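Please read through the structure below; I'll follow up with questions.
Every protein chain of the complex appears in place save one, which is left out.
Entry: chain A
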Amino acid sequence: MNSRERILGRVRRALADAPADEAPIARDYLREHGQRTVAQTVELLAENLADYRAVVHRTDPGGLAGLIAALLEKRGAASVLVPPGLDEGWLAATGAARVADRPGSTPGELDRVDSVVTACAVAIAETGTLVLDGSPDQGRRRITLVPDHHICVVRVPGQVVSSVPQGLERLDPARPLTWISGPSATSDIELDRVEGVHGPRTLEVILVGED
């Protein structure tokens, strides 16, 4: 008997006299916490992102390229990683050298890039969370991990949901997902929070209004 059969057999014997389980699981928990207008939900997202030490900026579509250029310049970024499907216009105003997100690029190459700019799939207001799903405007998972500076653009209010349940509904489990709530952090040393152990030390989020 192989281990698969052995384990499944043990499970079945272990459960032989367990009572049947009939009652459906009550899902009487909330779909979202509290009543908010759309604008308040966006405001809550901004607050919770900032609370976890992401740097939040706001602009409109016309100001986006200028803002991204300014943020890269302030950071002194000479090079910026660009996912293949990123809106060309977003980087129109920066002079930073573009580095393409290629399947063949090595971790060492990624490590030498200063910044990365991506879009996101959905943002969750109650928890201050951005979710990336690897779509062309977000790129491979590692590009938002290895460089030290990540600028993430969220379209508001279209990409914002209130809660974790509402976020999961919008996501496709077949895609690799990365949920990001603030920059990388640790509290392992006497529970003092320190940002950026392994991931980006600086996360900047741009909330861009829709036309």
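Simple rule for what comes next: contacts are C-beta pairs under 8 Å (C-beta built on N, C-alpha and C of every residue); 3 or more make two chains touch, one makes a residue touch a chain; residues count from 1.
Heads up, the rule we're going with is that contacts and distances are computed from a predicted model.
The chain that is not shown carries the UniProt protein name "L-lactate dehydrogenase complex protein LldF", picked from "L-lactate dehydrogenase complex protein LldF", "Hydrogenase", "2Fe-2S iron-sulfur cluster-binding protein" or "NAD(P) transhydrogenase subunit beta".
Only one of the listed residues, A:30, A:78 or A:92, touches the absent chain: A:30. Residues of chain A that touch the chain left out of view are 2-4, 6-15, 17-18, 20-21, 23, 25-30, 33, 48, 52, 103, 106-108, 111, 124, 126-129, 134, 140-142, 145-146, 164-165, 168-169, 173-192, 194, 196-200.
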